[in-house]
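A single protein chain has been omitted; all remaining protein chains appear in their positions.
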Amino acid sequence: MIDVNKLCKDYIIKRKGAGLSGALKGLVSRNTDTIHAVKDLSFHIDEGEIVGFIGPNGAGKSTTIKMMSGILTPTSGSVLIDGEDITKHRKEVVRNIGVVFGQRTQLNWDLRLGETFELLKHIYRIPQNDFDNTLNVMDDILGIKELIDKPVRQMSLGQRVKGDLVASMLHSPKVLFLDEPTIGLDVSAKYSLRKFIKEINEVRKTTIVLTTHDLGDIRELCERLIIINHGTMIEDGNLKEITDRIAPYKTLVAEFYDEKAPTHDRCELISREGNVARYRFNKSDITAADIISDLSSIKPLKDVSIEEAGIDDIIKIAYGR
Amino acid sequence: MRKAFDTLGHYLDVTGQEIKMAFMTMIEYPSNIAGWFISNPLQFIMGFAIIKFVVESFGEINGWNYGQLAFLYGLSVISHALSMIFFVQGWFMGWYVIEGDFDRYLTRPLGVMYQFFFTNINIFGLTDLVPGIMVFIYGCMKSGIQVSVMFVFQVIIMLIGATLIRGGIYILLGSTSFHTRSAVDFGQYTQEIMDKTTMYPLSMYPESLQFILTYLIPIGWVSYYPVSSLLGIENGLSGGMTTALITLAVGLLLMCLAGAYFRSGLKKYESAGN
Partner (left out) sequence: MKKYLYILKTQIIKSMTYEFNVYGNIIMQTIIMITSAYFWRALYTGRSVVDGVDVGSMQTYIIISSALSVLLITNVERRIGSSVEKGSVATDMMKPISLFGMFLAEDIGNIIALIFQNMIPILIIGTLMIKPPLMADVRDLPLFIISVIESFLINWLIAALFGMMAFTAINNNALIQVKKHLIRLLSGSIIPIWFFPDSISGVLTALPFVYIYQLPLSIYIGRGERADILMQMGIQFIWLIVLSALFFFAESRITRKVMVQGG
């Protein structure tokens, strides 16, 4: 469905000095820096996938998603949506995509929500039947009809994002791009948004590409993750694969009857707090059962539990590289 | 051919919806309506009065009497009003560029320039149109114009051309923002220059300036040449349809240039954030 080939984006930034003298010099000098925001990115996304784009701020996520949705022109490389180059045939290709950017709205601020939907109906030439059907489906999932007569400027952020999501789905796009859709939303709004994303993916087979910083989004939505940093791809795969690859360890939390936790030569004692000690071990080196039996042979154990590497650990490791 | 008509029909359909929404937005803020209904006519009534005072102090301006100047002023204000309705957003393009507002237009299956101007169509420009038409009718009466079908037809073609010239200039200036990435508003300056060069006869300026304003920045075609032709004032131009058609051609040419420059700028568009 989406083919990204050797995608690159450079920004040219004017260098500016500090303070008043810097500002004065800026008037005459022409010093520029080239920033390589995205470097040689290639990947393929199949129909019906939900792909999460993650990476630290400034990693190039937004730049990439904006090139994929036709907003930015790549410096080199190409993006094919359903086999067509979005840069060359923008007007045709964007019929197949929907876009929601969490910080920005495409809704008309001054008018009731329904007015924007009406405009989109005209822009995408959506037949009245399809329009009504889509709206009914959206109403079942998001309860959009109770918002339709409300002026957008009076909406809460959560309601506005709902409105934006429905607006982007009216023309039944094959691909939906979401740039930080859950940013700033409360728990219940996040919940209904995730439910919406899962449902349209299942029911309509919509391919979904999203960027997010929210661990909950990643855990609940993304079957596949693409981690980028400094404009290049560091990881691509599902959560479990990536975990096994970059964080193939577990943590054993053991509670003893005193503060003197013993060490173990095949795993690392990473912390000791009161009677509780944490041991990190590699899954391929040793099993948890072995460690427990070794430890209990040295000292009596009160309680044990095992922690998998969390998404936050993985992200920390991936970003740190 | 059929496809072209289909596309045109689609754009007209969307335009209808945009205009409907513009009116609904206007009604949403009644206090604004009052403001613009005072502000815009005030500007042109005062501007027109000042021309009268200048004529009273100095007599004719370069051989143009008061009636002819009123005619010139009226035609200029009408095309100004039309350009305000359709193209005024060109003045503020820099802000749209910096705020990343082009994102929305780029992800919809219509022309970006069309969307930029028509989703922001400025209904308040109508408040400029009314005083313009009034002064124009006054000028017609003062300069003894015989109104015929041909005359009306010529005026309409000239107005389309003049509006496109103004619009083209706004777009050219606005599109520089894509390259400079700064929100610079030359609106007031542009209008100041336009006022000086379209509300008074161009022949009062030195020939070098006339040359520039005829061939390089074709502001002369906004009102001076069309009005000279309509009033039969000597400047080597034939009357009749020729001048009207030249005006239209200049407008279309400038619009094409502006469109090309806009598109080249759009390739450099950087959105917002990051």
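As written, the chains take the letters A and B, and residue 1 is the first residue of each chain.
Note that a contact is a pair of C-beta atoms (placed from the backbone, for glycine too) under 8 Å apart; a residue touches a chain by one contact, two chains touch by 3 or more.
All of these numbers come straight from a predicted model, not from anything done at the bench.
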Legend entry - Candidate in contact with the missing chain, chosen from B:36, B:114 or B:138: B:36
Legend entry - chain B, residues in touch with the chain not shown (by the definition above): 29, 31-32, 34-36, 38-40, 42-43, 46-47, 50, 53-54, 56-58, 61-62, 176, 180, 182, 184, 186, 188-190, 192-193, 196-197, 200, 204-206, 209
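The rule is short, and it goes like this: only the chains that are shown with their structure count from here on.
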Legend entry - Parts of chain A lying in touch with chain B, wherever the complex brings them together: 11, 37, 58, 62-63, 66, 69-73, 90-92, 94-95, 97, 99, 101, 103-104, 106, 108, 110-111, 115, 118-119, 122-125, 151
Inset, instruction - Would you mind writing out the residues of chain B in touch with chain A in their complex? - result: 10, 13-14, 16-18, 21, 24-25, 28-29, 100, 102-104, 106-111, 266-271, 273-274
